[in-house]
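Removed: one protein chain of the complex. Kept in place: all other protein chains.
The block that comes next holds chain A.
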Amino acid sequence: MPKIISKKYLSEKVVQLEIEAPRIAKKRKAGHFVIVRIGSNGERIPLTISQANTSNGAITLVVQVVGVTSYKLSKLETGDEVTDIVGPLGNATHISRAGTVLCAGGGVGIAPLLPIVEAMYKAGNRVVSVLAARDKELLILEKEISAFSDEVFVMTDDGSYGQKGLVTDGMEMVIAKEKIDQAIVIGPAIMMKYASMLTHKYNIPTLASLNTIMVDGTGMCGACRVSVGGRTKFVCVDGPEFNARDVDFDELLMRLGSYKNEEAGAYKKLLI
């Protein structure tokens, strides 16, 4: 079983895990995700690969504790094993030389944004990143993102770090200053909804990376389905990235709550 090589808390409820998975590390590209299962009775959850290292055969996952599986994952220590990990899944981000790329990440969405920022930067784009978090404590991976960005703007809801405001405030500021050829937004569904409304207003082609409920992650169950441009798409095999303007974010938000009651009950039971 795959071993955890290192563990680091990025904030109180966000853990960064480096996991031994040589085949996945070798094959993964920006935008790919894995499905992880903890324990013989565990559920399968999708997590985007944040970084990969082919020399030690490890991938890095950033996990925010929100429910049963993420809690169990966060409790694993260096040397512990992950029961199952499979991937890399989904379609890789289409990386091209677009010009100036605006990369906007909210909360733990900054983790999946990181490999895209890196790939876009290495492809010769001018990369401007806008990172947003509720407060200073919850902001993650600023240094890593900065390494592959020409400019970075940090926004916090309470103004405890960077500038006070939402991710969209930061994005609008950037858009006002320079011509943006392409935007990428990753974060909570509600953030992506408003971020893509903003870029749509300015007619900027925008990609959003969706994180939905999944079981198998290979197209079999259809739990991840979402309407894109009026047609039902499966995030696991058709995505996870889509043209943001076509995504029905309200439906996405609704479907994310499919098991709200069941999940809340199970998580509560676990914490008692």
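To be clear about the criterion, a residue touches a chain if its C-beta (ideal position, glycine included) is under 8 Å from a C-beta of that chain, and two chains touch if they have at least 3 such contacts; residues count from 1.
Simple rule for what comes next: contacts and distances are computed from a predicted model.
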item: "Probable dual-specificity RNA methyltransferase RlmN", "Cytochrome d ubiquinol oxidase subunit II", "NADPH-dependent glutamate synthase" or "ABC transporter permease" - which is the UniProt name of the missing chain; value: "NADPH-dependent glutamate synthase"
item: Sole residue of A:Ile4, A:Ile24 or A:Ile175 that reaches the chain not shown, by the stated touch rule; value: A:Ile24
item: Given A:Ala30, A:Leu47, A:Ile85 or A:Val247, the one touching the chain that is not displayed; value: A:Ile85
item: Hidden partner chain, residues of chain A it touches; value: 23-24, 27, 37, 39, 41-44, 68-69, 83-89, 215-216, 218-223, 225-227, 231-232, 234, 237, 251, 254-255, 257-259, 262-263, 266
